[in-house]
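Other chains dropped; remaining ones untouched in position.
Think of it as A and B in the order they're written, each chain with its own count starting at 1.
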Amino acid sequence: MLNDVSSPTPEHTTYSDRAAALWRMVQDKTPLIQCLTNTVVQPLTANMLIAGGAAPAMVDVVGEADVFAAIASGVLINLGTVAPSQQDAMPEAAQAAHDNGTPWVLDPVAIGALPVRTALAHRLLDFSPTVVRGNASEIIALAGGVGGRGVDSTASVEEAADAAQAVSQITGGVVAVSGEIDLITDGFRRIQCENGTPMLTQITGAGCSLGAYIAAFVAAGDDPLLATAAAHACFGIAGEQAAAQAKGPGSFGVSLLDELSLLDEETIRARARLS
Amino acid sequence: MLNDVSSPTPEHTTYSDRAAALWRMVQDKTPLIQCLTNTVVQPLTANMLIAGGAAPAMVDVVGEADVFAAIASGVLINLGTVAPSQQDAMPEAAQAAHDNGTPWVLDPVAIGALPVRTALAHRLLDFSPTVVRGNASEIIALAGGVGGRGVDSTASVEEAADAAQAVSQITGGVVAVSGEIDLITDGFRRIQCENGTPMLTQITGAGCSLGAYIAAFVAAGDDPLLATAAAHACFGIAGEQAAAQAKGPGSFGVSLLDELSLLDEETIRARARLS
């Protein structure tokens, strides 16, 4: 264990060690993650969770969403395709998670211009999500600003820093803004993650799957801020390793699952870029 | 044709030959399999059916589910994500399958703790599924016992043997309990299948796809017990061959489809482990 004071890069070292330790906790606990998520990314999300050491369960209907949120280790609510049935089940799950102390992650996909999900996202804020994860446009829209163009962000992460702070004050939880450099804050502390690869934007569902992966880390750990940052780093490292061997987005998606399942603490400690 | 009495391993040989013959019948008939299944596994299930020699059709809305069940070769009803629309369409399809003599498979995913699907599963039993396929916890819950933790079984296959017998007496059909060693029974005869690999639990939807693959074999063959056992063996063999070359769950999923499409009778006869 390096001494934080004498080490030349203390924060990097500390965060990397903690990221590796959190990854280990996920492997040891196999947290059960309930996902109410969009139909486009359900297969990838489930496979990412398994490869990452967690157990997925897509329980998203009224009358079951609350029952399961009470017993799950963590919950993801992702607004990517909000069919009426999910519109009803999501507040049910969020309330049950909130009432039972189950950590939960909100991913407000493409809110801003789209009215149904925007109203739903604001309604879900009442149930104090442990983590909100989105791109810059989504976080700005959640804070009350103007949103982006569909699922792609038109704002930069830095432009969303104030919005992240504002959302964090509403929820009392963590807010993560994904981008070239990810910003993770709980309103007081702020961690940046530089892991990742542009290839993650060349397949559908990487960001959405990251939301579920964050839920697994938050479920396994004690500190949601660190857990969220660790999830970003581990996911980004797997992405970097997959990109190094991929011919295109098809083989990248395959390798991403392989690499996520092959992660180990030594690699995380060596490659995590958290500050 | 070997003589069952004089052969040193008569049952193995017989079952393997029959499994190979049933696989051939699927290839020759290209059974059309209607799937009312969960949204997480639809892509894999459709691709597995095609790779396995069948033709998939995901017809799962009210007003079409019954029309199609009357003309399909076989039907799969899988309770993994029971949106209200599917809750209505499933009994419609089951009744039409029952009334028209279309063989159908029930996969009662994660019943037990989850009330909506548990009630639905028991209601569907009235339409006499040709085959019920589940893990040990699910079969125990279907027989009236206590279920497991989400989609993963907490009970062993052997513990579910009595429950399988009980469910078989209710339906008059075949019950398959998936696990390290699969148990397939029609209440009188009992076949065990030792094919498979732990990698099949490292991707989402392998078990669910097996349910559809069983429907194809039952549709193509005459004896649902043997057809169900043959489907388990062929699926397991493809899994074993994929695992031998996979780096992780991503490449395993890719190879599983490749290997399923490359199966042949000789390989099935040599590798099927049915007893």
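In this section, a contact is a pair of C-beta atoms (placed from the backbone, for glycine too) under 8 Å apart; a residue touches a chain by one contact, two chains touch by 3 or more.
The structure displayed is predicted, hence computed values, not measured ones.
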Where 2 copies are displayed, count of copies in the complete assembly: 3
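By our rule, only the chains that are shown with their structure count from here on.
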Approximate Å spacing (C-alpha centroids) for the pair chain A, chain B: 34
Parts of chain A lying in touch with chain B, wherever the complex brings them together: 32, 39, 42-43, 46-47, 50-51, 55-64, 67-68, 71-72, 83, 85, 253-262
Touching residues on chain B, where the partner in the complex is chain A: 38-41, 43-44, 80-85, 87, 110, 113-117, 149-152, 202-205, 247-251, 253-254
